[in-house]
Every structure is written in C-alpha cells, then in structure tokens.
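Pasting a structure here, questions to come.
The complex appears here minus one protein chain, its other protein chains still in place.
A and B label the chains in the order they appear, each numbered from 1.
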Amino acid sequence: MIRKLLLSTMVVAGCWFAASAANAQGLQVPKTQPAGQELRISGVNGTAYVFGPATAFKAKANGELVITSDQLRAAGMYTVVSDGNSGTFFVVADKASNVAFLARPSRVATAKTGVISGTGFVLDKFNNLVMQPTPVKFSLAVPGTPAETRSETSKNGVAFVRMDSGKKSGAAQFVAAVDDTEVRRVVTQTAADPCNIRFKAEPSKDGIHVVTDPIKDCSGNAVPDGTIVTFTETDQKGRSTVDARIKKGFAEAELPNEGSANLSVASGVVIGNEIHWGGK
Amino acid sequence: MRKTLWYAMAIAMIVLATSWISRRVLAASTPSVQVQLSTENVQPREVEDATETAVLRDYKLAWANLASAMEQNRADLLDQSFVGFAKERFGQAIAEQKKDGLRRRYVDHGHKVEAVFYSYDGSALQLKDVAKVEVELLDGSKVVATQPVTISYMVLMTPAENSWKVRDLEAVPGF
Partner (left out) sequence: MYRIISIGILVLTAALVAVGTVHSSDMAPAKSPDGAVRALYEHAKGRDFKGAFKYVSSSSNTDEQAFVRDMGGRDGSLRTYSNLQNVDTRILHQDDNAAMVRATAEWSTAVGAFFDTRDLKVVNEDGQWKVEWPVEKQAKVPPQVIPVNYLRWDVITRGNDDDWGAQNVEAPRVRIVSMNAIEREGGTIVMGEIENEDTVPAFVAVNATLKGKTGNVIAEESSFDKISHTLLPKEISPFRIDFPKVKLSSVKSVSMQPNSMLVAASADPVIGVLNQHVDKDLRGKPVLKGELINESGQTVNIPHVLATYYDGSGKVVWVSDGYVDQALEPQTPTPFSVGLQQDIAKNVQNYRVTVNQYSLDRTQ
C-alpha cells in the first residue's frame, strides 16, 4: 500500500516537473539587444506576448515575431511568450550621447576649496543609463580666466567631480561633455566677505557724511551691491547707526553731527577702521 | 490498481490546489516588501542615517506601488514613488497593458540593496538591487508566463519634497 502511494506520488511529481520543464522551454531570443533596434524572433506562431519596462502588447505571429525599434527603446528586461514558450532578454543602452548634469551650487563665494560639485549621468539617445565606462569631461571657467578641466570615467553610468571656486567673481561656465554633447550650467562666483573696509568722514549740510572706499574681498573682487554696511556714531547723545547698502561698489550715509564722536564701520562680522570726529 | 490510481489522482489534486492557492494568497495580500539596504561602500560621501531610513522606507513603498500599479493597470499609483524616466516608462507600459487587456502580478520575495553612489550635494543616490521578485504576466486572469525570480536592477533615486523617489529602475543582465 505504501509502495503504491509513493509510486503514485512520484508519477504525479514527474508529470508536474515535465509540465514545468515544457513551460520553461525558451524561445530563441538573444541574451542582450541594443536599445532602439528592431528584433525578429523566428519560430513564433499564433498569439505572442511581449512584456518590457515600457511596453506590453499582444500580437499575432506567423512564423516570425517582429518587435519594432520603437518598442525596444527602454533598457531593461523583456519577456516574449508564445504558445506556452517564453524567452527573456535584456535591452541594453545604446552608445553614450547625452549627459544629465547636476551642478551645485548655483552661487558660491570665490576662492573656496572643493565647494563646486558636478555629477554627470551618462545616457544614450533614449535616456537609458550607459553602464559601460565612458569618459566625461568637466570644465569650469569664469570668462577671462583659464578653464579648470577634469576628465572622469563613469562607473555604472555616473561620473562626478569636485572643484574649487576660482579667485575671480562672475558667472562661471560649468560644462560636462560626453563625446560631442555638452551640457552647460552656470555657477555664479560671488565676492567673499569684505577684506578690509575703510571709510572717511567729512562735514555735510545735515551732519557728517561718511563714505567707504570701494569694498572688495581679499581676492580683489567687488563686494556685490546691496550688501549691508553699518556705520555707527557714538557721541554724548548716544549711538546712531545707519545700515547703508553698497551701491556702485561703496557705501555712504549721513550721521548727525553732535560734536565729538567716534565713528566706525562694519559689514556682517567684518569690522573696518574707526574715526574720531572732533566736531564741526 | 484502481485504488492506487484514485490515490494518485487525489494527491495530484492536492498538490495542484496547494500550488494554486499559495500563488493566489501571495499575490492577493501584496506582502510587505522586505529590503536589506547596505550603505557601507557608497561613494563619494556617506549616507546620513536619516537619509538611509528615508530611502529604505521609500524604496519599499516604491515596489509596493509598482506592484499595485502594474496589477491594477493604474498609472496614478506610480505618482507617489516614481518620477522622471521611471514614471514615464512604467506609465507607458501600463497604458499598453490596459489597451490589450494584460496585467503583471508581482510576488515580492525581498531585495538585497547596496548604495553605490551618493552625490556630494545629496541630490542623487544610486542603488544596486538584487531582487527576488516573481512577475506573473497575465492576459485577463490567465497567467501566460512567469519572469525569472532573481533580477538585478540599477536604481536611481532623487529627493522630492518629503520623500525619495525612484527616477530610474532598469533591470540589467548582472553587476
């Protein structure tokens, strides 16, 4: 009795395995297929199914199944099924022809180390990530200065670089290039903190007119207009402050003239010279 | 002999029924996606703990959403987790499936994920995923084929307002 039972189980298992094996019997498909190229699969009759990352359709075939180039643009795994048979193949990216370029930041102070980063994702013309190592050329330059250039080879479709900001302020062109394709970003290099603020004072109709020399950072770049420069006057009546804005490179303000006073200037945390005002 | 045949048929029925039921149950209950994420070998910068937690959470959700979208043929279910190329491509696949009355059913057995690239500015994270995901291809309710269980994926995630979204999810022949 037990023997018969075991025998029966083996028969059933055998049938099940045979059926599974038959089901797994593959169609004649390539292992890989370049993206965007037509594929013809022979030996396909009747209804066929194609499932891919960006496609899924049912088609009638008569000896040959044609999958058009448009249907094979997206890289990834495709499965073709026909009459209980199936086959799986991978569409791989075409040659590199594009780059998605992330450049950060859009605004940076001059003369800082490793503050600019660029990441290039190497893509083919169908925006598939190109896994083959590909050289990506990065260059950074402010007009009128030599470009800093770096070539990096992509790994898993990604190449990255880190660069220093230049000494000259201006709109730096940050470019990533793959073959003939260039993608351009702008990194605005701005003056760093004022280096040495100096101002002078002279009597005016309404009080004391204070005005700075042109305000520059330590690399000689003009600090942007609109930057706050605080003038302070301390006299016997108290303290007077004016938050002046840099305009055309320098800042100026009118302070009350109350006789003897100490005048000072600052921008952010940078302090400039002091003047003792002796009176009218 | 006749008795033996009856036993054999009964066992065959039980085996078949068990197999069918297990597939149905697995598919119907969309199991919570199991993901093991390793960030030890990531370049060029380390992944912050908070980012790792967020990526893990959002990557699991992405697979759950992809499974639902593909099975129900609802492209809107992709919105929460996918963006860019990935959303566009899966959306197109769903539109075509819908047109021909096809569906895909995902039975997720887990993912071994390794972060390989995290950009200096934190705006892109690349993952390698060895996924054990069985994908049943259906015409109506009939399973026409099953895709292999272990598939390698190259994944690109980018931060959105409050989450990380999958920007690219490509099956590759291997790493």
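Criterion: a residue touches a chain if its C-beta (ideal position, glycine included) is under 8 Å from a C-beta of that chain, and two chains touch if they have at least 3 such contacts.
Because the structure is a prediction, the values reported are computed rather than measured.
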Contact set (omitted chain vs shown chains) is A, B
Please identify which residue in A:60, A:107 or A:200 touches the non-displayed chain. A:107
Touching residues (missing chain, whole complex) on chain A: 100-107, 121, 183, 185-186, 190-191, 193, 224-229, 237-245, 247, 253-256, 258, 267-269
When the complex is taken as a whole, what residues of chain B touch the one chain not shown? 83-84, 158, 167
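The criterion applied here is as follows: only the chains that are shown with their structure count from here on.
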Hey, how far is the Cα centre of chain A from the one of chain B, in Å? 28
Which residues of chain A touch chain B once you look at their complex with the stated criterion? 4-5, 7-9, 11-13, 15-16, 31-32, 49, 51-58, 74-77, 79, 81, 86, 88, 90, 92, 102, 104-105, 117, 119, 121, 127-129, 131, 155-158, 160, 162
Per the touch rule above, chain B residues touching chain A in the complex are 3-5, 7-8, 11-12, 15, 44, 85, 88-90, 92-94, 96-97, 99-102, 104, 116-117, 119-121, 123-124, 126, 128, 135, 137, 139, 144-145, 147-148, 151, 154, 156, 168-173
